[in-house]
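What you see is the complex with one protein chain gone and the rest in place.
Chain nomenclature is as follows: A and B, assigned in order of appearance, with residue numbering initiated at 1 for each chain independently.
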Amino acid sequence: MAVDNETVKRVAFLSRLKVEDNKTEAVKEEFNKILAWIEELNEINTENIEPLISVNDIDLRLREDNVTAGNCKDDILKNAPSAEYDYFAVPKVVE
Amino acid sequence: MAEYIIETNKGKWEVVVGLEIHCQIISKSKIFSGASTEFGDDPNVNVSFVDAGMPGMLPTLNEECVHQAVKTGLGLNAKINKYSEFSRKNYFYADMPTDYQITQFRFPIVGEGKISIDLSDGSSKYIGIERMHIEQDAAKSIHDLSPSKSYVDLNRAGVGLMEIVTKPDFRAPEEAGAFLRKLRSILRYIGTCDGNMDEGSMRCDINVSVRPFGSAELRTRCEMKNVNSVKFVMQAIEYEAKRQIDVYEKGGQVIQETRQFDPSTGQTKVMRKKEFAHDYRYFPEPDLPPLILSDDYIAKIKQEMIELPDAKKQRFVSSLGLTPYDAMVICENKEVADYFEKAAAGHDAKKVANWMMGDFFAMLNKKHLDINNSPISPDNLGRLVELISKEVISGKIAKDVFEIMSETGKDPEKIVEEKGLKQVTDISAIEKIIDDVIASNAENVAAYKNGKTNLLGWFVGQIIKASQGKANPSIVNKLLKEKLDGA
Partner (left out) sequence: MNDITKLTLSESLEALRTKKISAVELTQAYAENMENCRNYNTYITESVEKALIQAKEADKRYANATNRKLEGMPLGIKDLFCTKDIRTTAASRMLYNFVPPYESTVTQNLLDDGAVFLGKLNLDEFAMGGSNETSYFGPVINPWSKDKPLVPGGSSGGSAAAVAAHLCVAATGTDTGGSIREPAAFCGCTGIKPTYGRCSRYGIVAFASSLDQAGPIAQDVRDCAILLNTMAGFDEKDSTSAKVEVPDFTSFLDKDIKGLTIGLPKEYRPEGLNQEVCSYWDVASEYLKSRGANVKEISLPHTKYALATYYVLAPAEASSNLARYDGIRYGYRASDENMSLDELYTATRTEGFGNEVKRRIMIGTYVLSAGYYDAYYLKAQKMRRLIYNDFMEAFKACDVILTPTSPITAFPLGDESMLQNPINMYLNDIFTVSVNLAGLPAMSLPVGLSKNGLPLGMQLIGKPFDEATIFKVAAKLEQDAGFKRI
């Protein structure tokens, strides 16, 4: 499954990463090299194999419904590159 | 129900609608963190490091949210899945601090179900539930504080949500409205969501397509997100159906897109298009192992389930003799139904229902009160009805008593006692009044005897008036007739 320039652009957009036009070709080649290598997995028939999602065989634990966190606005905001009026400020989002 | 057919000069069309409803789960803390779910606090107060998507923070699942979801599933007559799984839905969004949403994708906690809706023509219909899953809510941005910036408040980020997905079973705006009211009623009954659409604790996405009437095909659908009232949902469906029909009739094709309903115009418009469509790249959430529910756990919640509106309505009709319509109205709200049951206990239930549907609701409306703040206790309303049934007071006097009760909250018997409103049923006392009236209206007596029998009503009126409304009308009628006809 070889990747084309359009796919590189699309993947870059989904990742919110910029690939300069003059680098697209190089990124595409590297991508295809890695994917071709990954495709050696197709040598193995896995049709009836259950995917392994979680190695530790534990059921999800449930937490009691108590308020144990929060009320730490300053800690939440102190690393923000831009905070105003106790909000995180971002470029205007047009809905 | 009466079919909802949209007829144009070119043909007949029908609309096919499915709903996705996001319902905020009632719980003290958020679904994956210990921060409070309280609404209306200062910005970024009810936020933990987990909610803020800080590096290295991990989700832990709130038991109450699972409990509430199972309860809701049971309320939707749906299958509870003993195995469910959380997934990540990946997309960049200022209101999503991790830039992915923890949701359920392949294995939701609740499977197929159905609920019945009642329509205005008295018919009812089942709407299929496709699935229900639990997930985290997004934050809420403020866009109008600055011309160039949006402000993100994470208080809502991570509040538990149930997303209920229906089958595309709706064929009319009215059905969607009835469904939402019914769903809200069920959620409020079982206390899993407050159902307030205007506050956003219940939000509706609508999928609409149209097709020639009678056809079975499913055409391209458009989605309208976050419509926030029952009325707007119905309006949006109506508008969108007409718009799509217009597109087809002009030879065009409807394109799959997300549109927004604008309540001020009653129209839908396409939302800003993205350079690339979303690709959510769902995959199993590696921070949370699968959720396994035991049979015991589900059985325990089943035992907690209270009587739901449909069952209650059925019981009110079959064993208390209410009309289906009255029963439906009274059962929509659990507090109302509870009030009714208390008021009706030991009294004539049908009469209690009549009073509630009439004067009682009118009084609450006028006073802008909800039932929990009613000045008239259910017990007192029941006793008022009892006074009428036992003919202690007439229906007419009862209205006056009701009026006083709604002002003072007093016991109806006391009011009747104090004001001397007790109906006069003592035959000799009534006879005396009748004799007086007959004696002082000789002319009319003569006219009556000459065949003007419709004067009987006039005499009854005079006698009741003379008794200050207290004479029992049926006794008056009987005695008067005997006297006039016999004299």
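Just so we're on the same page, a residue touches a chain if its C-beta (ideal position, glycine included) is under 8 Å from a C-beta of that chain, and two chains touch if they have at least 3 such contacts.
Since the structure is predicted, the reported quantities are computational estimates derived from the model, not experimental observations.
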item: Residue of B:35, B:80, B:152 or B:445 touching the missing chain in the full complex; value: B:152
item: Among B:24, B:37, B:98 or B:380, the residue in touch with the chain that has been omitted; value: B:98
item: Missing-partner contacts on subunit B, residue numbers; value: 49, 52-61, 88, 90, 92, 94, 97-100, 150, 152, 279, 281-283, 286-289
item: Those residues of subunit A which, in the complete complex, touch the missing chain; value: 1, 3, 7-8, 10-12, 14-18, 27, 30-31, 33-35, 37-44, 46, 49-56, 58, 60-61, 63, 72, 75-76, 78-82, 88, 90-93
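Criterion: only the chains that are shown with their structure count from here on.
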item: Centroid distance [mean C-alpha coordinates] between subunit B and subunit A, Å; value: 41
item: Subunit A to subunit B touching residues, read off their complex; value: 10, 13-14, 16, 53-54, 56, 58-73, 75-77, 84-95
item: Of subunit B, residues touching subunit A in the complex; value: 27-29, 33-36, 42-52, 60-66, 85, 92, 94, 141-143, 145-154, 260, 271-272, 275-276, 279, 281, 284, 286, 288-292
